[in-house]
Structures are given as C-alpha cells and as structure tokens.
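Only one structure is covered here, and it is reproduced in the block below.
Only one protein chain is missing from this complex, and each of the others stays in its spot.
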Amino acid sequence: MSKVVTFGEVMMRLSPPENRRVRQSHQLEIFFGGTELNVASSLANFEMQVEQVSVVSNDFIGESAIAAMRHLGVGVAAVTKVDYPLGLYFLENGAGMRPSQISYNRLNAAFANIDPESINWVEILDGCTYLHWTGITPGISESAYKTLKDGLEIAQNKEITVTTDPSYRSNLWKYGKNGQEVLAELTGFSNIFIGGANEINEILKTDFENNPDGFIEASKELIVTFPSIKKVFNKVRTSFSASWQKIYGQAWTGTEYITTDELEISNVIDRIGTGDAFAAGIIYGLEHYDSQKTLEFANASCALKHTILGDNSLVCLEEILDVMQGSRNGRIKR
Amino acid sequence: MSKVVTFGEVMMRLSPPENRRVRQSHQLEIFFGGTELNVASSLANFEMQVEQVSVVSNDFIGESAIAAMRHLGVGVAAVTKVDYPLGLYFLENGAGMRPSQISYNRLNAAFANIDPESINWVEILDGCTYLHWTGITPGISESAYKTLKDGLEIAQNKEITVTTDPSYRSNLWKYGKNGQEVLAELTGFSNIFIGGANEINEILKTDFENNPDGFIEASKELIVTFPSIKKVFNKVRTSFSASWQKIYGQAWTGTEYITTDELEISNVIDRIGTGDAFAAGIIYGLEHYDSQKTLEFANASCALKHTILGDNSLVCLEEILDVMQGSRNGRIKR
Amino acid sequence: MSKVVTFGEVMMRLSPPENRRVRQSHQLEIFFGGTELNVASSLANFEMQVEQVSVVSNDFIGESAIAAMRHLGVGVAAVTKVDYPLGLYFLENGAGMRPSQISYNRLNAAFANIDPESINWVEILDGCTYLHWTGITPGISESAYKTLKDGLEIAQNKEITVTTDPSYRSNLWKYGKNGQEVLAELTGFSNIFIGGANEINEILKTDFENNPDGFIEASKELIVTFPSIKKVFNKVRTSFSASWQKIYGQAWTGTEYITTDELEISNVIDRIGTGDAFAAGIIYGLEHYDSQKTLEFANASCALKHTILGDNSLVCLEEILDVMQGSRNGRIKR
Amino acid sequence: MSKVVTFGEVMMRLSPPENRRVRQSHQLEIFFGGTELNVASSLANFEMQVEQVSVVSNDFIGESAIAAMRHLGVGVAAVTKVDYPLGLYFLENGAGMRPSQISYNRLNAAFANIDPESINWVEILDGCTYLHWTGITPGISESAYKTLKDGLEIAQNKEITVTTDPSYRSNLWKYGKNGQEVLAELTGFSNIFIGGANEINEILKTDFENNPDGFIEASKELIVTFPSIKKVFNKVRTSFSASWQKIYGQAWTGTEYITTDELEISNVIDRIGTGDAFAAGIIYGLEHYDSQKTLEFANASCALKHTILGDNSLVCLEEILDVMQGSRNGRIKR
Amino acid sequence: MSKVVTFGEVMMRLSPPENRRVRQSHQLEIFFGGTELNVASSLANFEMQVEQVSVVSNDFIGESAIAAMRHLGVGVAAVTKVDYPLGLYFLENGAGMRPSQISYNRLNAAFANIDPESINWVEILDGCTYLHWTGITPGISESAYKTLKDGLEIAQNKEITVTTDPSYRSNLWKYGKNGQEVLAELTGFSNIFIGGANEINEILKTDFENNPDGFIEASKELIVTFPSIKKVFNKVRTSFSASWQKIYGQAWTGTEYITTDELEISNVIDRIGTGDAFAAGIIYGLEHYDSQKTLEFANASCALKHTILGDNSLVCLEEILDVMQGSRNGRIKR
Partner (left out) sequence: MSKVVTFGEVMMRLSPPENRRVRQSHQLEIFFGGTELNVASSLANFEMQVEQVSVVSNDFIGESAIAAMRHLGVGVAAVTKVDYPLGLYFLENGAGMRPSQISYNRLNAAFANIDPESINWVEILDGCTYLHWTGITPGISESAYKTLKDGLEIAQNKEITVTTDPSYRSNLWKYGKNGQEVLAELTGFSNIFIGGANEINEILKTDFENNPDGFIEASKELIVTFPSIKKVFNKVRTSFSASWQKIYGQAWTGTEYITTDELEISNVIDRIGTGDAFAAGIIYGLEHYDSQKTLEFANASCALKHTILGDNSLVCLEEILDVMQGSRNGRIKR
C-alpha cells in the first residue's frame, strides 16, 4: 500500500454551535484541523496509509490533538511535543451573505517553534510514495520553512511524488521572508500543482485571467518555469452565498485541458476544508485513476465535504463513487 | 369518534445532532418512531382516537417507549412486554448530495419475538373503524407476519376498513418467507392501497412505468387482482438533494385519476416519516373528506412533515388546512 | 456623539433549539429582545450611544435582562424594577411552509405595570438626538401608552427627532383604547415614519394598494395628515417560505421615491427582529447619510439580520458596508 | 383498581442546566410540575390510576403541558384550556450553602382563571377513591379556592378519602382571603393530614414545638378540632446544606406515634418535589399497607426523589421497596 | 516495549446526561467500552503497547467503534467486521441510594457471532507478553468461548503471562454452557487471578468468607487447584451509596498477604470500569513493580477512575503516581 506523508500544523478549531457568533455563545465546538491534516484524514478515509509530521503542545491539549489524529486514522509516529501552546483558531460560521470569520492564534504556537533538527526526514520518508505540502507551512515561521525545505530536498532525492497546494495567505509571512519568493522556490521541488490561475499568478508574478484560457496559459507557463511540475489540478468555485456554492474541476494534464460536471451545494454545512478534500481527491486519484477520473473524484470529494461539519472530510470512498456515478439526489440508504 | 388501530414495531431512533456523523459525535438524539407509530401519532394530532398494538422490551427502554407513545397521544393498552431488547436504528442525517444512512438493530428485538397468541385481536378491534398495516411488519419475523395476518382476518370479518402502505424492504425478509408472496397475500385483505407503480409492481410482479399513465394502469390491475382494494393513493417525490424535495399526490379513485399541486421544500429538516404523514393524511381524509380533498390533505401533511425533526409528524390540523388553502409563505403567527 | 433613546418592553424569548417544537424539546434557548431593544442593540453595534427606558421584574430574571442589555452595549440607567414578572414569549421556529409561532405572556407583566410618574423624561432626554418608539408599546397597557405620550411631548419640545415603527398588532390593545386612534395620535408627534402602505392604511383608515404607487400615494397622504412626518421608509418583503425571503427598501423622501437592490436570503437563520434591524439602519443613516444611502444601509442591515440567531442583530458596521458595496457571496474572512 | 384524583395547577419549570444562574445561562431546561402533579405522577409510577383536574393555556405551551402529563401516565380528561398563559416558575438550583431560588409567574395565569362552573366534579369523582389537595391551590385565586371547595364538598358526600398537604405559602394569598382561615375551613373536609407541627400551628394558630412531643400534641389537637382527620403523617428533614439532607418519617395514627429510619442523601440532585413524593407514598400506602409500612414507603419515596432531576419523581415501586428493605448502597443493577 | 493483547467485546454505551433517567432525556451520551477495552485503554494511557482482538458491526457504528479504539491508543489490527449490529448497553446513572441500572443488547450482536476460525491467534500473540481475558467473554456465546480457549492454548504454548478477571455474570451464559465449569476450565490456563473470595467461590464452588482470612484461604485453595495461578490481586470496596465509595487493595503473593491504604471517593463521577482500571493497574505493575507497589498502583488507578466520566479510565501515569505518593487533596495544577 502506498504511503503518504503530510507535513503541517495541527490546529484546534473553536467555533460556536450552529450559526451563532462567539459573543452570543457560552460554548465552542472543538475540531482539530489544519489544511494538511484535512488532506491526511481524507486519505485515511480512502484507506490509504498516511502519516503526518507535526509538532504539538506538551500538555493535555497536545495529547487531545494526537488522540484526534489517531481517531482520524492518521499516523502520529512523527509528531513531537514542545513547551508552547497548540495553535488554534476561532471560527464564526457565516450564513447567506454574511461571511464566515476566522481569528488565528498560531504565530507563537508549538508548530511555529518546530526545531528542524528534530525531524528525521530520511527515516520518515522511508517507503513514502507521496509528500504533500501547502503554502501555509512556510508562511508560519522560519523554522517551519526550513523544516519543509529539508523534507522537500530529501523527497526529491528519493523520487517521491511531491504534491502542493501553495496558496499564499497574507496574514502569514510575518517572520521576514518574502512569500512569493519562498513559494516559488518550494514549487521547484514539486510535481503536482493544485491551484489555478490566481495561485500561479502569485508565484510567477503574472496576471493570467481567471478563466479556462487563462488557466491553460498559466499552467503552461508554470510548467515551463518549473519543469518538475507535471500536472495542474484546480477546482473552480461559484459562490452565491456562504450557504450556496457550485464547484467543478479543471486540469491541465501537460497535454490537454479537462473539466468535470459542476456540482451544486444549496445548503453548505461547513465550508472549511473543502479545498483540502479536493487535494486529497487528487492524491488518491494519482494512485488509482487517470487524470479525468482523478479530477472527477477530487471534485466529488470536494463537493461532499460541504455537507460535513468540521475541518476534516469524513466522507468514505463509496460515497464519492456514488456521486461520481451520478447519484446526487440524496435518497436515504438503509 | 372513529377509532384507528395500527400494528407495528416501535423503534428507538438514535441520530447525532444536526448533520454530524456518528463518528464525530458524543451524543445521540432519541426519537421513538416506526412507520406505523408515525401514522398513529399523526392521527392523534388530528384528534382521532388511535391505538397501537405493539411489543416492547421489558426494561427502562421499553418503559420509555410506552411513555413516548402516551406523550404522542397514542393509546398503549395493547402494548405488551417481552424479555428482548427494543428494536432501534441509527440514522446519520444526510445533506445536499450526501444521503442519510440508516443502520438497523431490530431482527432479534422485542417486536420480532411477538407471540401471536398474546394479542387479543377481537377485543382490540372492538369499535375500530380503520386498521392500518405496512409492508415492514410481515418482513420482520414469522411471528410478526402471523400476528398481522390474524388481525387482518378478524378485521375483514368485522368489516373494518384496512389501509396499507405495503412497500417492500430488501433488508428485511430474512426469516424464510418470500416478501412478494406475503405482501400479495396480505394486500388481499386490504381496502385502501397507499403506494404507486413501484409498489404495485413489487406485488404483482409487473413492470408498469413510474408515470401518471403507468400509475393508472397499475392501479386498475391491482384492483382487478385484489377486488377488496377500492382506491389507490400515492405521493410523487422529486429529490433534488437530501435537502431539497418536491411532492405531489396522485390517486386512482376507482373511476378517475386525480392529482394535487406540487409542494416544494427547499430546506428539509427531516425526511424520515414523510410517507407516514401522507398515509395518516389519507386515513384522516377517508373519514372526513372526498377523494380530492383527502389527497390534498395528505399531500400537505406529507410536505409539512419535512419541516419537523424526528420520525413523528407533530403537525396539527390547522397547519395542514392553512397549507391546503394556499398559505405557504411561512409568515410568523403571533 | 449623538444619543438615541428607545422606550419599550424588554422580553425574554424562549425558543426550542433548532427547529424543534416545544412539545419535543426539554430545553429552551434564552434571548432577550423586544422590538425597541432590538433597535437599540443594533445602534450600539453601529457604535452609537443608546439608552433604553424600560421596566423589568424585581428578581433574578430582571437582573438577567439588565445584564443582557449591558452585554449588548445598551445603556440601562433608565431601567427600573417592579414586583411583576418579566414579560416573555415562546417562539417555535418555523421552516419551509411551516410558519413560526409565538405565544406571549406579557399583558400583566412588569412593563405593562409601568408607573408613568416613575420616568423622568426630562432628564432622560437630556442630550438626546433621536427618540424611537413603536406601535407595540401603546398597545400593552394604558400606563405604557401614557408614559410614551409623556415622552413624546417632551421630545417634541426639545426638538428631538422622533422615529416610529407604528405597526398595529391585533393581539394587543386589550385595555380599552382603540389602537388606530392611539397610533394616529402618537404619529402626530413623530418625524420619521418607518412603514409602508399597510401601516399607513391602519392609521389613516385608507386602503392604498401595497405597491410602489400605493406607497407613494399613502406616504403623501400621511405627510399631509401629519405634517411633522418628513420622510417615510419601508422594507418590502417577498416570502417564498419561512426559510427563503427577499427584501428591498423603498422610501418617500418628501420629494422623490427611491428604492434599493433586492437582497435574497435563501436560508433564513432567524426572522425575528429583521424589521427592527431595518429601523436601526434608518436611524443610523439619518445621522450619517443621505436618504438613498440610508435606505441601502437599512436594507443591508435588515437582510443581514436574517443570518443571525436571536432577536438582536449582532451585525457590525463593516459587515453592512461590505454588503452595501456588493460583497454578498459570503467568502470566508481570515 | 383504585382511582386517585388530584386538583391543582400544572406549571412549567424553567431552570438553567447544572448549577448555573440564569444570568450565566443561554438555556433553560423545561420540566412540568406543580405540587399536585408531582403527587399524581408518582402515583402513576406506582401503577395507580390517577387523573388530574387542571386548566392550561390554549396554545402550544398548554399542549406541551398536556403531553407531558400523558407522558407521566396521568389522566388528562379533566384538563381544560383558557386564553391565559400557562403558569411558570424559574428555578436557580442552589448548592452547598447557597439556597435554590424560585421566581413565580402564576398569579394571572391559566389556572388562576379557572371557572368553577367548568369543572364537573360529580362526573370526575365518579369511581374515585382518593382526592388529594394542597394548600397551594386555594392561595392562587378566589376561583381556584371555590373550585376546590366544590370538589371537597362532593368528595365528602361520596365518602372519598381526602388527603391534604396544606402548607401555607406566604407569596400566595394575594386575592383577599385569609390563608389561615381558608386552610382551616378546607382541612375540615379532609381525612389524612400530611404535615407536622409547623403546618398544624399555621392552621390552628397554636405554637406546638417542632419535636416528637410537639408533633404528637399538635396531631391530637388537630384531630380534636377537625374530627374528619384520622391520621397525621409527616417527614422530618435535617438540612446540612442545599446538597446534603437527612429525612425520616413520623406519624400519629390516632392511637400511637410511629417513626422510620433516617435516610441520608449526601449529594442532592433535585430538592423540588420531595415533599410531594412523600405525600404520594402516603396515598399509595393507605391503599396497600398499614401505617408503619405506609410511613416507611413514603419516607423511602421521598428520599429517592432527591436523586431525580426535575419536579416529578420518576421512581418505580421496585426501587422504593429495595430501599425499604435496606438496600441503600447504590450497587449497579445489570 | 512489552505488548499486551486483550480479547473481548467492544460495546457502545448509551447513557442520558447527568443523572437523568432515559424516560426524561432526549439525548444519550456515547461511550465505547467493554471490560477488556477498558483495561486496554488504561494500559495505552500508561504508555504500554496494547492491541485488542474483537469483532464489530460492518456499518458506520462499527467504524465509530474502531475510531474510538484508535483514539484511546488501542491497536485495531485484529478487529474484524461481521454483518450483525454492534453490541450496546443503556446505562441510567444512579445517585445516592438509587442504583445505576444497565440494560444490555448484546446477545445477538457482532461479537457474539465471532467466527473462531477468523482469528489468527498465532500471529496476533507474536511478541506478546501479556494476554488478558475476563469472565464476560465466554459467557456471551459458544463461539466467543471457543475463540477465547483457542487463544489461551496458544498463549500457554508461547509462555505468555495470562491475566484474568473471571467474574461470573448471571445475565450471560444463555447459550448452554455452565458458567462455573467454563470459568474453572479457563482459569486453568491463567497465571494472575484478579478477584477475591467471591470470585474464587464461584469457580471452586467453595464458600470462603469475604474477609482477609477468607481471601487468604481462598487464594491458597485456588493456587492448589490451578497451579498455573501464581498470585491473586483483589480490590475491596465499601459502598456507602452510588456516589460515595471506599476502596483498598489486597493480594496473596503466593507467600504473603499484602494490602494498601484505603482511598475514599465522596462524589463518584462514574462507577463503570473502576474494576477494569484496577486490573490494568495490576498488569502495569507486573511489568514495572513488585507486588506491593503493583497493588498500590492498581488501587490508585481504580480510585481515580471513579472521577472520570465514561467506561475508559483517562488517567495518566503521573496522576496515579501522585496519588500513590499521598497527594490526594486535589489542588489545582497549573
């Protein structure tokens, strides 16, 4: 069985029940997420072997994070502990035209204080087929960036397929590095790019349009610039409101442009982690399908995540295959 | 006042709050349902006298089931207890394109172990005007089948109107009998058939199409085969997703085909028991209205059930009448 | 900073969680509302100084009401206590075609027993720019009516801008006065009328049609009858169901008819207090904007309230401005 | 089977979860109680037939109250509806040295507005063996007093055993009657007195001491004054704190003084309704036991109620018998 | 690191929140337990490697059980699935003199239908140091008994230390075997006996008294009868009420009788699984301590479990060591 390794911060998400604002709530619901863990947990649901490299707090919160990872089926052998609090974020779930709001508490947290020396990448990547990283990690702290770069170098040597979802977040990158430069550098170690014209523009400092032609041109330019990149997969989202979305997949396979059906979610349960469910679908597809089916699988995975509360997509293979095969009317299964 | 008797299993439904999966929930919400109890409780809401014949566990769970029936206004004088656990089912509420899922624990439960000798049908049916049964009951166990057949024979002798919702469930019928044959046999004791072309095809082993013409032809054939059947009522559902449905009623009155307006529910609260709310509407209508108004009442009852959490339809007469009269915009009533 | 004074009853709202009926709930969620407090709390969110004149029960429930007002940022210096229970109401939240239902317990409560002598209007209105009243207050009891009239007279003398949302509620007015006459009398003390053709018809005993032309004609007639009225603002609601609404604003500025975009809410979280959010938007706009922008602000405020649980609109200025500027797709804000 | 009739107000109790104060809670838990319903529901648990005469609000809250009564197994045939809100009370659960606090909203509620003419006592008391009343009812309103007196007169004629728990509550009796006089008058219609020296002193305007001798003397004096009274039963409570109580029973049988073991509850779950559980135990005992066993049964019933959340004692016969027989160590029953 | 293997049923426990009865609750809290899993999860908390052999349902409930085991840190490689529902039990938490009550639904569940051929004991026990079994397992079904016996034979061959907590439960043993005979047979494969005079009497059909001398004599007799048994460890419980308990340990080491301090728990949070926490303490002690310290560790583990909600003891090593070293006053740790 192929092994996937993800590297990233595990965060505690705290959100008031239903659509309450924090001001009007006495309770917060706990979810453990983080973009890479979301990918990892989806892969575990798809019955792939997956392990996450991370750092948590050395207290009962860190213990809870590790237990949550085990619950999700994600390997924790490479999770270490430090004497800093676990990163966390507060989420107020939006509705209709009111957007969800997030407030982070992560920049001095456990993961940001990772010691690159503490991670034995050679051992961790032993037997690994895929390594997944995102643009969040190198934006957190210099040591997170260094640790990631170490891992990517070793992955390159081991000929591991590196997948990346390198989106730039402006509320990170407080430690001095230039986000665009770092993301460009690290993209150079990667093989599968998950993103669209916007993400490519951020990295290449280009301004391709956000439409099919723009995506094709941007993808070609990306592959010219970073020849390690073989394929580009992207989801295209139409938002009517925080509660109503449409989604389809597009990809440049290196030789052709492919797309999927558009899937509609008229009552979003949770928007967080939908992009990660797409990324996980791509990785699963790389291992099992051709590009067209990979894209369809990822799109269905992404769409179904909108119906699941929390950061992690607790959707199983069979549910995705049903949607891929056209079963979308939600009839009760007994 | 007319008295209705229903016969069937009372089950505990356990479902995680909101749209959570069981895996991500520490709590389950309790509802007591079962298709016949759902019909009975609607009739009690409609202020008809109704009593359910059933068997529950001889423990504090069975006591809770009986208290729940009383709460709903359903008579419990004919509920007995045995030393088997109460049947139950787990429900994960779907959303959007993700279907609801049900897992049953009923086949060795209290109701399946009913002793046909323990039910005094003659006494129970004394003064009864309607007896309602569904295709679930005879599929549970041989003794459930036998008890039902005993009741139907006595009802026939007493000239009680027998209504039936005889849908075939493939996850039942484990005890050796052939579902199609049994349902055909028991339909022969019935007067009002609640179902459409699909249900008729199951019983007659025919293949009428699932459209108005098919429904008319199937109904005619059903009545030819089982002359005790006088009328056929059916609801026609269009599912856009687990959360978005449309519903209208169709009926063959023996002489003509009638239909209702289509009602739309764009944010389903609970799909379970909507068919039972339709059946209850039919029984109420048989007692109070002509066929056209009966069908409209049942359709409104069914549509409103989609807005109620749980298995039972806690909708009162006035609310149904309002919807029948065109009040569907949900304005606040003060 | 301009100071706004509101006068009205503070009520405890008790509603079962989610869409449950009271019959099927063991818990009720507490919100403190009342139409004038809803206006006041919105204004506090908009960072205006606002104080509510009210009377609460002299027990731990009254204490809770006062603490809730403070929490909302509404001044409580003019809240007194009497030995009657706090008014309250039960709400069953509707869904789809099932309307929300309200049952009141207020007519012998603390506010109804207000002593007009106990309110020192001269002091309270000192430094006040706006006084807001609604048609609820004079319908509760004779002493509430008298207290309000006292306040309006003093406001008139002080040249305070009086805003009113004078809708007639048929379940009030039990104490002997004629609602239409009283509302007409008190409208004569007011400067800004928040309502449409229906509300004007109630007061003038006219029958203008509920369309743009009717609104314009009604507004003109209102201003002729009550020359103190300078402008008329109204929201126009289209209800598809309890869960799906559209809303736009219309106004007669004294010289022209203006309107706004229509905003759509396809999954209403809470319908209560949406009119109050509109009224608060008008008051905020009077202080900061011209009539067109005032109407747009009020309409966005009203639309956003549909996404907030409870009676009070916990929407901040920035969120309204975003919607006014066209940002309505609910993208996550990090 | 003997039938018991109780007469009294059904109230909604609203209390914050656990030991929270209302100020710090967004939720209230619903229980339906009232001293007479508490007695009735205990008797239903003891498998006696019991019916309560009452009046509820004509809305969804009144419907909920009726459903709750049915759930408890109490007959509702003699419950009527009026257009006043249901009485309710708020409870803040105490702990340790902090007392529980109650705030009532009942004096203008449905039951207070009972119409004596609307109650057909002759029919209701047909076949009745016991009629139970408490000192709360005649303190609520003049019409409640009159209705009760009507019932007692008819009960006297029918030679029904009348039991009473006539404690005086100073926060009632606002309608003009003198509580002491009324209680004395109505005690004259009663046969079993449930109370001690304090309660007797209230009625006789005496000052017997609150100790065994005082109880015996008071009981003798009571029986001399009201020869209809045959026996006096009382529970003696020692409160260490809101959470820690001891309880034993004492009685004057007309000829001798008897007592029970003292039972200790070191972690009270709910104090409300414990006296009612004692009263119910007495009524059950009158029907089934001699005075000594009656007193022991009532004391065990009372002690066990301290372990049950809410107003109603959901304790079954077997649990009381176990405690009577000395099983008090709380071993798990599988 | 030593590996422990446990074998037994994983059950879903469903209990109403706080001290509610099921009748008065709309919600049940989910815990996954079962005596052997409770032992296993404690050992995982103590940082031992532990794996449970079990069978779960082939549905989303079985998946939830497996995820819960992973969360607890218990290995699931030897958990298989069958098409029967997961065993479950309902618990009503007692308080004071009211006992907790349990109702089981397990005898036709997944584990009872285990196929002995499906368990590869040779592979599972590879590298295993301890195998733990209890008297529950062979009482469930014949196939459970056979599977256990297979495992014990192989463990004997591999010289694995077999620990047993062989208590007899009268509500099991419905499949035809004699409980006493089976327990005696299987005790013959075991090395460490966790139980006291009562448990020994059940197996040997003796009647040693339940006091220190009786324990010593019984232990000697047990070892004479089953020479494989080397030591006997027992906890001695004094129950004042369901909420107040005292506990101490006693052991016969083969050569001497040893005991521990008595620990008092005046407000029990959860009684379930306290014996399992004792057994886990013994196994941990066997690996790390002498008999005296083993007994003290197990006693502290048992006492601390009374403060943890649910079946599993979420107590870590450090907390037990603190209690062993005399820190029992519960001062806050910051």
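To keep things simple, chains are lettered A, B, C, D and E as they appear, and every chain counts its residues starting from 1.
Assume contacts are C-beta pairs under 8 Å (C-beta built on N, C-alpha and C of every residue); 3 or more make two chains touch, one makes a residue touch a chain.
What you see is a predicted model, and the numbers here were worked out from it, not measured in a lab.
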item	value
Chain not shown, its touching partners among those shown	A, B, C, D, E
Absent-chain contact - pick from E:K3, E:H26 or E:H306	E:H306
Sole contact to the chain not displayed, among A:E9, A:E51 or A:E92	A:E92
Positions on chain A contacted by the hidden chain, ascending	14, 17, 21-23, 25-30, 57, 59-61, 63-64, 67, 85, 88, 90, 92, 101, 103-105, 107-108
Positions on chain C where the hidden chain makes contact	67-68, 70-73
Absent chain, residues of chain E that touch it	18, 71, 263, 265-269, 303-304, 306-310, 314-315, 319, 322-323, 327-334
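In this text, only the chains that are shown with their structure count from here on.
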item	value
Intersection of contact partners for chain D and chain E	A, B, C
Length of the line joining the C-alpha centres of chain A and chain C, rounded to whole Å	45
Sites on chain E at which at least two other chains make contact	21, 23-26, 67, 101, 104
Touch-based graph of the chains, sorted into line, ring, star, complete or other	complete
